[in-house]
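Please find one structure pasted underneath; my questions will follow.
Part of the complex only, each chain left as placed.
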Amino acid sequence: MSQGLEHSLTSWSGQALKHQASWIDDIDARVRVVCSGLFALVVVSSQYFVPALLGLLCAFLLVKSSKLNIKRTLRRVVAMDLFMLMLICVLPFTTPGDAIFTVFGLTASWQGLFHALLITVKANAVLLVLFSLVATMSASTLGHALAHLKVPDKLVHLMLFMVRYLDVISQEYKKMRRAMQARAFVLRTNRHTWKSIGYLFGMLLIRSVERAERISDAMKCRGFCGRYYLNDEMKIGRVDVVFSVTFLCFLGLLIGLNVNDLFR
Amino acid sequence: MHIVDGALSSPVLITGAVLTVIGVFIGLKKMDYDHLPLVGVLASVFFIASYIHLPLGFSSVHLIMNGLLGILLGWVAFPALLVALLLQVIFFGFGGLLVLGVNTLNIALPAVIIYYLCYRGIRHESAKVAAIWGAMGGAGAIIITSLMVAFSLALSGESFVLAAKAVLPAHIPIMIIEGFVSYAAVYLIHTVKPEFITKDAH
Amino acid sequence: MLMTYSGKPMIKIAPPLIEINNLSYAYPRRGSVLKDVNFALFESERVVINGDNGAGKTTLLHLIVGLKKAKQGDIVGFGEICKTEKQFNQLRAKAGLLFQDPDDQLFCPTVLEDVMFGPLNLGFTKQQAIEKSLQTLNDLGMQGFESRITHQLSGGEKRMITLASVLVMEPKVLILDEPTNALDEKAKTRLVNVLQALPQAMIIISHDKLFSDKLATRQLNLKDGLLTEQLAATVAVA
């Protein structure tokens, strides 16, 4: 698993470059952020399978139309915490209900299995929508959209700084890591490994702090007086209206399905 | 450590979100605009820490290092971790959107607690002593985090209780590793650039 | 400080743009980096400062624009002695510093925002700032880059954008800290051409002999904390 994850670090900035244009790009960033937020709210609070599965279906449609690399997307979805996977596997056995089968005196229940499946469906639906609607925009566009949505200024700029320097610092990390490798260093389960990684991490911190000092200096040199600025005009166009109305109708349907089930 | 969407009950989600908002608010209050580059850069380093996978038997664990972040940033750890976790959800799919509040709280609150517990110890003039405090902070943060994760699960339903009980033992190896790594990191910073730790973050 | 350098008449009526008097500096827990440095920069000069690694060149530049405060000595910028942060702030608006590592200087998400940052701080409106920025990018032949994302640029492009973000503030003096660092030949030639066409007086640090020879109207040498006139050509010093 670690190999796969280290790989996603390399593709961090590659994400934007590998990006394939699609009609989703034409939709206003704010609309995409708000829609995915509402989608998450509705799907996660769904009690039943039908709305959750419909949500997942919609998520797949969005993934398809945003031309995401399916293989890579699935790998990211699968990269769930090991612990969460365990939790989901354990659920059938810990939930009381109608028995499916019994192993070692433990009874798996249908209710538990459904619950576990429901969690999996919901989690994946939300992630896929996020990937197709939000992760397809560059991180700086996301920052601008959040600023327009009245997220506190400092938070937005914090995010922009982070996005900006993630790449620089990860390059530094990779170089130092390579230099360690070149001296026959292999990660093992022992104190030497942990100490070395601790040193590496500490050194990375120090170099980053020194860089932060230089950035502050550079800002001073350009007359920085305690304000950051963002420049962009975001306009709601026809596509945006059409998309949000369609999407909201769909969400309405999901809510309706939930309520409808209640009356049964 | 990343709980996924759909697992927790709404009261837990809402409580987590509210507390996180409060924490972020305090953090933002304590953070000047002048500090933004520093906080942004440090947050990136911690983001990268979660990519450092260390082998453990047949599997591997990744570093969290929220204790050290808390020691360095105090309350500012809240906004820093919120942003880091948000980026992880969106671009890598770790965790979920609605549980963001709970996830942030579970990682950032221990960081703040460790800040208050280790504030003095880490500023000890002996590098070794400071590093021991760092190790306790690093390991302690993991303990508190896993306790909080366990509670958020257990409060969400009877069927999660078993899993919640398993959280703590599952995190003991991570705790030990983080302790050692934090020890080395603090020792290095203390020897190489003590003013980084000893001067006040804000 | 008297000087006889080639190619230019010795009559100097205009006062120096930047003048340094008896500047000394030492880092804590180190010997002194600069000892009693004197220096003056005149209109339309391009002074290259040479020096080994760690000679204190970067330190000198940072002292000039007040990013570090000298323990001893005066910095006179455009006729005014600078002591307080406020005075230095005014000086910085007129003396643009290009950092050694472009990554330290490009901190905004997009190119246009980065170039606009200076003018906005100087009090221009957003509209004016955008216009000025686009104009500057145009002048440097970087049109079409305005909505590019800064961290995805190549080394040479980054360098040109940092230059734009300094030039847009219309400084009277340009201070360049190893501008050719990590540039390939093509990017270097481009940079030389751009710099040669600029009217500003400059202080340049460069390890690159060819580059500095093309630009310099005067060369200085920083060694053991002392700033001295460079001897002509490569006279070996024992």
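To keep things simple, chains are lettered A, B and C as they appear, and every chain counts its residues starting from 1.
Here is the rule we go by: a residue touches a chain if its C-beta (ideal position, glycine included) is under 8 Å from a C-beta of that chain, and two chains touch if they have at least 3 such contacts.
The structure displayed is predicted, hence computed values, not measured ones.
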| item | value |
| --- | --- |
| Chain composition of the complete assembly in this structure file | A x1, B x1, C x2 |
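Everything that follows uses one rule, which is that only the chains that are shown with their structure count from here on.
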| item | value |
| --- | --- |
| Touch-based graph of the chains, sorted into line, ring, star, complete or other | line |
| Dominant chain pairing [most C-beta pairs in contact] | A-B |
| Intercentroid distance (Cα basis), chain B paired with chain A, Å | 18 |
| Distance from the mean Cα position of chain C to that of chain A, given in whole angstrom | 42 |
| Inter-centroid spacing, chain C versus chain B (mean Cα positions, whole Å) | 42 |
| Residues of chain B engaged with two or more neighbouring chains | 37 |
| Where chain A touches two or more other chains at once, by residue number | 139, 160-161, 163-164, 211, 215, 219, 227 |
| Contact set on chain A toward chain B in their complex | 1-2, 5-6, 8-9, 12, 15, 36-37, 40-41, 43-45, 76-77, 79-84, 86-87, 90-91, 93-95, 112, 115, 118-123, 126-127, 130-131, 134-135, 139, 142, 152, 154-155, 157-166, 169-170, 173, 187-189, 191, 193-199, 201-206, 208-209, 211-213, 215-216, 219, 226-228 |
| Touching residues (chain side chain A, partner chain C) in the complex | 13, 16-17, 138-140, 143-144, 160-161, 163-164, 167-168, 211, 214-215, 217-225, 227, 229-231 |
| Of all residues in chain C, those that touch chain A in their complex | 62, 65, 67, 89, 92-93, 96-97, 99, 101, 103-110, 112-113, 116-118, 120-122, 126, 130, 149-152, 165-166, 169 |
